[in-house]
Structures are given as C-alpha cells and as structure tokens.
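Let me begin by presenting the structure, written as structure tokens, before commenting on it.
Heads up, one of the protein chains got dropped from this complex, but the rest are sitting where they should.
A, B and C are the chain letters, set down in written order, and residue numbers restart from 1 in every chain.
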Amino acid sequence: LFDRFLSTPEMVEVFSAPALVQGMLDFESALARAQASSGLIPASAARAIAQACDARFFDLDVLVAQGSVAGTLAIPLVRQLTARVALTDPAAAGWVHWGSTSQDVLDTAMVLATRRALALIDDRLVALTKALSDLEHQHGPAPMLGRTLLQPALVISVGFKLLSWTAPLVRARQRLQAAAEAALQLQLGGAVGTRSVLGEQGAAVAKLVADDLDLAAAEGAWHTQRDSWVALGCEIGLLCGSLGKIATDLALLAQAEVGEMAEPEGGAGAGVGGVKRGGSSAMPHKRNPVAAMIARAAAQRAPQHVAALLATMPQEHERGLGGWQAELAEWPGLFLSAHGALTALADAMAGLSVDTQRMRRNIDALDGLVFAEGVAVLMAPPLGKARAHALLEDWSRQALAQRRPLQSVVEAALAANPSLGTGITPEALRAVFDPVVVAQAAQAGVAQPWARLRSRMAELDAIADAFDALSNPSPPHLP
Amino acid sequence: LFDRFLSTPEMVEVFSAPALVQGMLDFESALARAQASSGLIPASAARAIAQACDARFFDLDVLVAQGSVAGTLAIPLVRQLTARVALTDPAAAGWVHWGSTSQDVLDTAMVLATRRALALIDDRLVALTKALSDLEHQHGPAPMLGRTLLQPALVISVGFKLLSWTAPLVRARQRLQAAAEAALQLQLGGAVGTRSVLGEQGAAVAKLVADDLDLAAAEGAWHTQRDSWVALGCEIGLLCGSLGKIATDLALLAQAEVGEMAEPEGGAGAGVGGVKRGGSSAMPHKRNPVAAMIARAAAQRAPQHVAALLATMPQEHERGLGGWQAELAEWPGLFLSAHGALTALADAMAGLSVDTQRMRRNIDALDGLVFAEGVAVLMAPPLGKARAHALLEDWSRQALAQRRPLQSVVEAALAANPSLGTGITPEALRAVFDPVVVAQAAQAGVAQPWARLRSRMAELDAIADAFDALSNPSPPHLP
Amino acid sequence: LFDRFLSTPEMVEVFSAPALVQGMLDFESALARAQASSGLIPASAARAIAQACDARFFDLDVLVAQGSVAGTLAIPLVRQLTARVALTDPAAAGWVHWGSTSQDVLDTAMVLATRRALALIDDRLVALTKALSDLEHQHGPAPMLGRTLLQPALVISVGFKLLSWTAPLVRARQRLQAAAEAALQLQLGGAVGTRSVLGEQGAAVAKLVADDLDLAAAEGAWHTQRDSWVALGCEIGLLCGSLGKIATDLALLAQAEVGEMAEPEGGAGAGVGGVKRGGSSAMPHKRNPVAAMIARAAAQRAPQHVAALLATMPQEHERGLGGWQAELAEWPGLFLSAHGALTALADAMAGLSVDTQRMRRNIDALDGLVFAEGVAVLMAPPLGKARAHALLEDWSRQALAQRRPLQSVVEAALAANPSLGTGITPEALRAVFDPVVVAQAAQAGVAQPWARLRSRMAELDAIADAFDALSNPSPPHLP
Partner (left out) sequence: LFDRFLSTPEMVEVFSAPALVQGMLDFESALARAQASSGLIPASAARAIAQACDARFFDLDVLVAQGSVAGTLAIPLVRQLTARVALTDPAAAGWVHWGSTSQDVLDTAMVLATRRALALIDDRLVALTKALSDLEHQHGPAPMLGRTLLQPALVISVGFKLLSWTAPLVRARQRLQAAAEAALQLQLGGAVGTRSVLGEQGAAVAKLVADDLDLAAAEGAWHTQRDSWVALGCEIGLLCGSLGKIATDLALLAQAEVGEMAEPEGGAGAGVGGVKRGGSSAMPHKRNPVAAMIARAAAQRAPQHVAALLATMPQEHERGLGGWQAELAEWPGLFLSAHGALTALADAMAGLSVDTQRMRRNIDALDGLVFAEGVAVLMAPPLGKARAHALLEDWSRQALAQRRPLQSVVEAALAANPSLGTGITPEALRAVFDPVVVAQAAQAGVAQPWARLRSRMAELDAIADAFDALSNPSPPHLP
C-alpha cells in the first residue's frame, strides 16, 4: 500500500504479476519460433506454443504457491504452459521450454519489464528537465541567496541554482542510456549456461530470440555474472540521489520562513475526486510540499536497494542459491521509487511558484553581510588581500553588533579614512552591494553551460525516441 | 511476484491493502468510542462511526490515487469514512477522526498489522526450534566434522552443531518479545503530537483507545521519535541473520560432495499440484535446497531493509517529510522475508535427512589429520607443548605427503622412539583418533546448555501464548 | 583523516592498533593465569607470559604484514609473544595461547575495546541529556512553532520539543545497558568452539578468564553466533538515528531565516589555536552549525555500518570465511561516528542560544493561521465539528488572501453573525489566539513525562557508575 502510494500506477503495472508472466511467455514463444526457424523443432510446435502464451489464461496464485515449493516460478509456469499447449497440439507440448532453464525465462522477463520501466522513466526525465529549463527562461537572472551548511553565503542567480538541479539529470539520462544498452540483453544459457541442448546452434538461436524480442544478444549466458545488470540498478540509485538533492532544496525553499518557492496547488492530479494537493485535514492554511516528500522518500530508500543488488552479486557457481532470487525481488523497488519521484517532481516543477520578491527580501534581511567578500575583493588590489579581509571582518562584526547595514558601515569607514578607498568609486562600491549586479555575474557564468545542456537534451531526446520505439508501453506481444 | 515467492500467503495478507485499511478503520472506531466514553462526542456518533468502519466498503484504488495527491492516505480515507457515516448519521460525520492526524491513523494501523506479523513469526520460530531440538534428540552424539574457513578443523558432535543453530533463535524470541512490548504502542498525538484538540483529556482518551485495541499507551506521541519502533525492525534483521547462518550451513552440508544433510523431498507443500520440492525441470537427479535458498535470500535482503529504517530516523520537527513515508513503505519487507525464511526452514528441519554415516566417511577421508591437535595435547605433559606441537606438525606433513593415516605415522614414530610416548597407553592413543570419543566430549559440553535452552523455550512459549491471545490472526475487529 | 575529523581523539585511541593489541595480550595473560590456577600449566609459565604481555614491545607493522599472509592477526601475535616469553622462560613459551584460537583472542580484544567505547559513549549521553534537561528548565514554557512536513502547523512549547529530543536518548541509554550486558562476553572456544584442549575444565577455565577480565562468561563459544554482539551494534545505529533527528531539527532552527536556535560560538574546543567554532575563512558573518553537521554525518553513515554487520552474520560452520573478518573491520566505525556526534551535540547543547523572542516573531508572522484548529474546536460544540471546520477553512482563506490576521477575520465574522459565536466569550477567543496560552497546554502535557524522564536518568546514572567502574578509560591491564 505505502509502496504504491510512493510510486505510480504505470510503474506498478510494469512489474505486476500479470505483466511479468506475460514477459516470461513472450520469451517462451520467441524461443520456440527461433528453434523452429533453426530446424530444431517443428514449425507447427512453435505456432501452438505461441498461441498459448497469453498471461490471461494462467493462474497466478497457483504459480506462486507451486513456485515456492519448487524453488522457482518457472517450473509451474512451464507446467501450465505445457498443459495449455497439449490441449491443442499434444506433440508440440514436448517442445515447450526446450533447451532453456528457469533463469533464462525469469531474467528475460525482467529485462523486458525493465525496458518498459526505463521508457517510463525517460519520459518523466524529459518532462522534468524541460520544466526546469522553462523555469530558467522565466526567472534565470533573478538574485537569490546561495546557502552553504544551511546558512546564507553569497548571492547567486536563480539560473545558477536551476543549472545545478538540471545538469545531473541530463547526465543521468546519458548514463542510463549507456547502461541500458549493456544491460538489456537476452538471457539464454540452458541448465548451466553452455546452451548444451542447442549444441552448435546455440549462438544462432540466441541471436534469433534476441532479435525477436528486440534485445541485445549477450555473448553467452550471464546467469551469475550480474555486473552489467546491477550497473543499471546503480544508475537508478544515482538518479534518485540527484532527485533527492532537488527535493531537499525545494522543501527548504518552501519553508514558510523562507518562502522562495512553492509547489503548485493545482497541477496534474490536483483535484482528483476533490482532494487538494498537499492539503491537511486539520489545518486549512497548509500547503505541504508533497512532490518533495515523495522524492525524498525515494532518495532515502534507493541507496539500500542498490546495496541489496550489490550484496547479491557473489552468486555461486553456475546459478546462485539465494542471491539471484533476492536480486529479482529487490529489483522493481528501485524503479517504483524513481518513477514516483520523477513524476511528482516533474508535476511540481511544471507549476512551480517562484517568488523572486521574497528572494530579494531574504537577501535584504541580512544587512548586506553576504556582500562582505565582494568588498574585500574590491579593496584587495590597493591594500593587499590580507588587510582587506581583516578590515571586512571587523566591519562585519560592527554591522552585526549594531544591526546596521554593512554598506553604511563601510561607507562611514571610508569617509573617515579616505586612503582605504583609494581608487574605489562610489559606483563600484554600490555595485558590490547590489544583488542584481552580483546575480548577473553568476548568471553570466551559466549562460554557456545552459546552452550546452539544452543542446545535449535535444540530442538525448533523439536517441530516446529510437529507444522508446522498442519499448511500446503496452504489455509487449500480447496476442 | 518475486517478493511473494520468497514469503508466505499469511504474511502477504497481514500487510495487504485491505488488512491495513481495516487497521486504520479499527483505530477510527476505537477513537470514537473512547471519545464518547469521555463525553467529548455523542455516543450515537461513536456507534455510527464504528458501524461504517468496514474495509470492504472502501475503494482502495481511489484511496491510493487521492492519497498520492494529498500527500497522505489518511485524507481520502477520512473522506470516504465521513461520507459513509453521513449516509446513516449526518451529525456523526463531523466527529470522524476528531482530534487525530494522519500519522495517528497510519502508524496505529501499522502497529496492529505488526502485532499479527509477530504472532506468525513466533509461531514458526517455535516450530523451527522444536524441530531442531527433536533432531538433537535423534542424532546428538553422532560425530561430524567441525569446519573453519570452509576447511575441516576438528571433530564435533551433531548436537553441538544443532545447539549453535538453535540458541540464537531462542535468544531472538526473547529479544523480540521485549522489543515488541516497547514498540507495539498506540499512536495518538493530533496535529503536532500535543493532543491539542483533546485538551486535558488527552492522556485519558489515549488510555481508552489503547485498551480498546490491546496496545500499550505511549507516554505521548512518537511521531518523529522512532527508536522503539525501529529497534523492533532491527530484531527482525538480527533474526534473518541467524536464519541465514543456519541456511548457509545447511546448503553447504547438502552439497553432493559433502552429503551430510538434505532437505526433505516431502514436507509441507511438497506435492502442491504435483510439483516436487526442489526439483528441476531439466535435471531429474536434482534435489535443490529450496528452504536454504529462501532463507539465504532473506539474509541478503534484511540488512538493507534495516538500514533503510535507520536511515529514515532523522525525521524533521513534529512530522517528517519523506522519512516517515519511506519507513512505512520499507517496514513490511522485513516481515515478509523473515516469515518466508522461517516457514521454509521449519518445514525443512521437520523432515531433514541427517546422514551420520556420510559424516563418518567424511571424517575418515581425512586420514586422521583432524586429530593432530588431540595427539599434541596427549604428548604435551611429558614433552612440553612446544615440542609436542613441532612433532605433530612434522608427522602431519609426513601423513599428507605419503597419504598415510596419521595414526599409523604416530604409532610408527612412537615405536621407533619409545621415550616420546612415555606414559601414553595404546588405548589413550586410540581414543584420540576415535571420532566417537572426540564427539562424546563435544556432546558432553553441550548437555547443560541444551537443558537450559529447552527450559527457556518452554518459558517463552508460555509468554507467547499470552501474547498470541492478543493477536488473533484473523483481521482484527472485522464486524 | 576525514574519519578522525568526524570522531574524537578518545574514541580513535580506543580502537587504535596499540590498544587492540594490548587487549589481545590481556586475553593471553588472563588465559595463562586461569590455566595455572586450574593446574593445566605451571604457575611460572603464567607469570612469564603475563610479563611479556605489553603492547609497547610488539611491532605492529610486522603484525599486519604477516597477518595478511597468515589470514589472521593472531598467528604473528602469538609468534611474537612466544618469542618474547622464550627470552625469559623457554619452557613457558610452549604454553602461550594454549587451548585457544585466533578468534578467541581477537574477539575478546574487541569486546574489551568496546567496553571502553561504551563508557565513553555513556559519559557523553549523560552530558547531552543533562544539557537538554537544563535547557528545559530555562525555556520550557516558551511558545514555539510546531512544524510538520517542513511547514508550520500549531504552537508547541520549547519543553515539548526538548522532551521529544531527550526521551529517545534516555531510552537509548537503557537499551544500550541491556545490550552491553548480553554482548560483553568472553570469547573462548578453541579451534572449533568445543574447548577441546581444555577438556572437562573448559567451563571452569572460561569462568576464571572472564572474571579476570570482568567480562560475562558465555555459555560456550559464540564464534559464528553473532546475534548478541551485532544487536549491540544495532543499538549504536539507533542512537545515531536519534542524534540525527536532533541535529536535523537544530540545523533547521538555526537557519538565518528561522533563527530560533544557534550553536555557541564558544564552548569546549572553541578557540583551539585561535580557530573559531563554525567560522568561515571567506565569510565573516557565518556561524555554521558544526555540531549538527557532525551528528548528521553520523546519522547518514551509521545505517550502512549496521547493515554491514547484519550482512556478515551468516558465517559458515564453526568459523566464517570473510564474514567474521569484515565484521571486525566494520565494528569500530559505528563507535567512532556515535562518539563524534554525541560529543559535538553535548557541547553545542551546553551553550545553546535559544531565541524565544524570534520564536514568537515567527509565530506572529503567520497571521494567526496556526490557531485555526483551536477556533474550530471552540466552535464545534454549538455548531457541530463539520460546520465549524468549514467556516474556519473559509476564514483562513480570507485571511491568506487579504493578508489579514485570522483573529480579526473571525471577530468580524462573529460580529456580523453573532449566532455563530453563541457561548463563546471574547476572552475564550483571545485565549485561542494567544501563543502563551496554547504553549501552556503543550507544556502541561509534558510535565509528568519530564519528571519521569529525569528520575529514569538518575536511575541510569547509578547503573552506569557501576558499569564505568569496570571500564577504566586507561588501556586495561597495562603493566
């Protein structure tokens, strides 16, 4: 229940029992077709098998009950499939699952589900990065506080902040595409990975099955060599980490006392059955950062799910005892979390309120102290950096103690001792204390990075389109 | 799918959406009753609310969909409940959830589910420890190899090995009972934990609700103080670790090359729909250690689930943003794993094959080298330990090199140089090389510990009976 | 380097190589003494061995280098010790490590170090809980915002907040004492845990060694039964979670925009070599929450360290291959983190600035919206809860839209429609909007819990004193 609450119906469906069983059956029918093409089994058998491969006719509760006894879900699946085939073509029944093993079926089904999951994730990644890019177009140059160790530090621009959120997501897309290419492979090895039953035709059959399912054909089986696969899981973990960073910043900026950003009250889903986004049953004034909540939950869970995958890697000999089974069970969690987080944040960012006036007020409330570094830089050439820094420390302390703007402290000090300000024009000094000017510099620094990022986003979209074409979001190969 | 495969239908039901929703409704009706008893709301309202609290009338998909928007499942639950109550008693509808908050409902529902989960776990812990104790009665004194770093070391007894499996499980029961006592508490704090709406009657109402639900009444709310709760999760993690140790030993002993133990082909569940326990579709000779597999999977997953719970502990202020929600989502996984592992192992141990003859052959195959330490001890008093040890190292090397039994090497050496064997009778020497004698010593050492363990088991059974009485395994309070 | 930076010199010393080696030697000398008392070895040998057991005479680099080859640090340790003993008493050299095994030495040394570590931790727990209790005495009744999901919710009291920080720490002390009692046991089992060399005197010798080292005597060896031991590690993880909660709240309250609490500039360690606490080289205005930083770092690391311990639990047969060694290596990290966090927070709380005026201003800035629930409660008896709630939602929206205080909106509405306010006196209405009155109610609710907590603290101090007496913080038994 709470898992579903933090995910999306689309992703829940991808890893649902019916969808996974359909994936298993897609493997079985593709295998039969490939073996028929290779002359290993009769063409009529392949047809009969393919016709029986429809998950709607299988009893999932029986599968699970018998699977727990047998030690693998594939045994009862093959039994049910064999029985169904035998109804129409008794001779064909004997060729079901020929030359294959449990792990071939289950791993390939998981690969097929994962391809669909990645298409869903990529879709939301595109939406989220686009929303962030749009926000940058709207608010890029506005000054806001940069904060370190949860304390105000210097002034930055909104565009600088948004770049720091967006760039990791674009890198995540890029790394995900590379990891997916390596991980989305057919599993086909037979009992111990040698494809012993298929004999010399092993590689050829594997190629045919892989082509049929639009998967890469691994050089051999990867029954207990899970590195490429778990590497993909790591990428999802990294993505959740980057989403967690955005969500944390967003939640902090949405605090009533900060008030610089707020999730939309409306947005997708708002008003579902009259339920307000982020509302509270008891407190009418509340506007909870719900998207940030979901993404932060994902970021807290994902590291452990990745650890679980890594922990299962030392699988024994030619098929593991416990490790493989644990890996399969842990795998969907990462994708459920990531898609929940992405969907929530994409939604929030599409309607985000950015309060640039409040950002300005928060800067102004600090009496100019965040500009001390700027003054020191201005004074360093004539006085030396050391002396300039010491003076600013002193003046900052005065400003704090007297609750006076630092600017007036500095101006008074320079008036009293003009030699300190040699070569510093009043305009230059004012500029140093002007949030807009300071933000301009920050914004100038991100102009090129934003341009490059946007062109990379376009390139990745093109690759993703090709990729999506393979991952029809409807359950694959349903007759 | 793969989660269920590694768990049990009983535990899946405990944390199923309908059961959890029923738990939430049980909280709401108990709250209304307590408030009516305290004069805070009309008695008729409490009756109307209680009547509406039946999960079968709630739409779970709507709950999840609206919950994701609202940021909590409690909001749509309270809406649906309010609407149902309004059908029969519009005035009562206003008193639904009075003085309570989302977290009160959800946490208490999780506590109720967890109490049922613990009863299931305790039941299987009893069965498993009993099966192990029975095995000890049957095979206790039989000699078997003790192994360190996956190499043969010395001879132990079967009873010694079984004690090392059983004692941690008995300690786990004991620690679980203590942890449950601290963790199974009502959650009732209202919006920020102060029970503000209930005013001075807060503590009294909480006591009534707790009594109604047979839970402990916490001193206050524990909205963001999760230590007692997560401590219970840690105990499940520790239990999975101890089960993983047993499963690992069992799998190692069941290797064809070792062959000292084997899981039953029969046992509970075997033959479900004609599916053989631990069989293989391709290889008729196989008898896979399925129970060990399930328990090892649990032991690989549980540490990360515990880490996830611990990672969510730093929840912000009076209700967390992400941490609490992540904790709820991670919680059931531990119990699902643990019950799957316990059930599988209890089943396996109830029908375990123990091949004491093979144990003996495995000892004999080592040419007596595992008795070298015993000879050294025998020779130490006359010769000093250092010299005795050096001699044995030398003789062991000879035995290895010549593939001769160490005993004959030693006898030859003593015959050649009788002064080395001063005071050592032939009988004493034979005894040192006799697996039965060596195992007897090991077995003698565990007689008292086994006796104490069995009496502790009986004590814990008595406590558990009382505890079980509170945890009726049927969904609680279903009207 | 970064590990040490987040810990303390005291805890670094406890798990330093010299201290651990001394612990190993303390085990060896206690073992020899016990065997001499039991007549197993000559008394002179025990004396010679004890005299040689001084870590200062051992070459630690050689230990590590040879240990990596041998597969255990105990082998080179015993070699060096034997060589040293042989210098003074060649006959005694043969009795070094008699009847013991690597794991006996290393585990017992780790137990001895852990006892010292727990004494350090308890000491800082006492200091921290005392500092929090003192803060409650000073500021208990002051009103502050309660916040949920990082948004303002209702008004609480400072004493309520402090209780929520303190109670888990007191529970942690209590659980730690219980866990330590179970975990701090002698390890003594010989090669496979049967104490084979010691024969029938095994239990008696173990009792003597345990008494000598002031440890509990386990019923047998616990070479591969790590549950009681890892349970202690879990407790440290739970403690770090509770510290992380405090640190997170503190850091949030210390944000410039919130400003309700601040870590001291002074305090222990401040001014070490002229370095300011929480300062910044570049920004003179900064006052970083350094203690919160250290505690949050601990809370992020501890869950994974606990997971590592749990993951190593399935240790094979009578001694593990990898799991045990990994556990030993992971163990100290938890204690290093926890002590760093405790020390930093104890220090920060001892000098904490609590700005009750700012707390009040933060409440006032919200235009009374956080009192809406209180008004609804006031109006519920005459109007029914449902209508009261609906009215308040409406008025709150007005207040938000018009940026008017909710109180004036309500007063105007009641004036316009007096029937709504039947039975509500102006005083009662004012009270509902008075932060001091609302905080009083919250504070009243924690009076008893605080009293009970303080008396439990006193009880635990008494137990800890007894416990500390056993854990002389100087390296144990250094001659």
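Note that a residue touches a chain if its C-beta (ideal position, glycine included) is under 8 Å from a C-beta of that chain, and two chains touch if they have at least 3 such contacts.
Quick caveat, the model's predicted, so the values are computed rather than measured.
Chemist: Specify the residue from the set A:Ala247, A:Ala291 or A:Ile424 that touches the hidden chain.
Modeler: Only one listed residue reaches the unshown chain, and that is A:Ala247.
Chemist: Using the touch definition from the top, which of B:Thr194, B:Asn288 or B:Gln443 touches the missing chain?
Modeler: B:Asn288
Chemist: Any idea which of C:Leu112, C:Leu132 or C:Ala308 touches the chain not displayed?
Modeler: C:Ala308
Chemist: Of the residues B:Leu392, B:Leu414, B:Val438 or B:Ala464, which one touches the chain left out of the display?
Modeler: Here the residue in touch with the unshown chain is B:Leu392.
Chemist: Identify the residues of chain C touching the omitted chain, counting contacts across the whole complex.
Modeler: With respect to the unshown chain, the touching residues of chain C are 1-6, 8-9, 15-17, 20-21, 60, 62, 64-71, 73-76, 78-79, 97, 101-102, 190-191, 247, 251, 269-283, 288-290, 292-301, 303-305, 307-308, 311-312, 321-323, 325-326, 328-332, 340, 344.
Chemist: Hey, which chain B residues sit against the chain that's not shown?
Modeler: Residues of chain B in contact with the hidden chain: 148-154, 251-252, 254-258, 280, 282-289, 293, 303-304, 307, 311, 362, 365-366, 369-370, 372-373, 392-393, 396-397, 400.
Chemist: Which positions on chain A touch the chain that was left off?
Modeler: So the residues of chain A touching the missing chain come out as 71, 91, 93-95, 98, 146-150, 153-154, 156, 160, 163-164, 167-168, 171-172, 175, 182, 191-197, 199-200, 202-203, 219-220, 224-228, 230-231, 234-235, 237-238, 240-242, 244-245, 247-249, 252, 296, 299-300, 302-304, 306-311, 313-321, 373-374, 377, 380, 384-387, 389, 438, 441-442, 444-446, 448-449, 452.
We take it that only the chains that are shown with their structure count from here on.
Chemist: Rounded to a whole Å, what is the gap between the Cα centroids of chain A and chain B?
Modeler: Chain centres of chain A and chain B, defined by C-alpha means, are spaced 34 Å apart.
Chemist: Which residues does chain C have that touch at least 2 chains other than itself?
Modeler: Within chain C, residues 148-150, 153-154, 252, 303-304, 307, 311, 373 contact more than one other chain.
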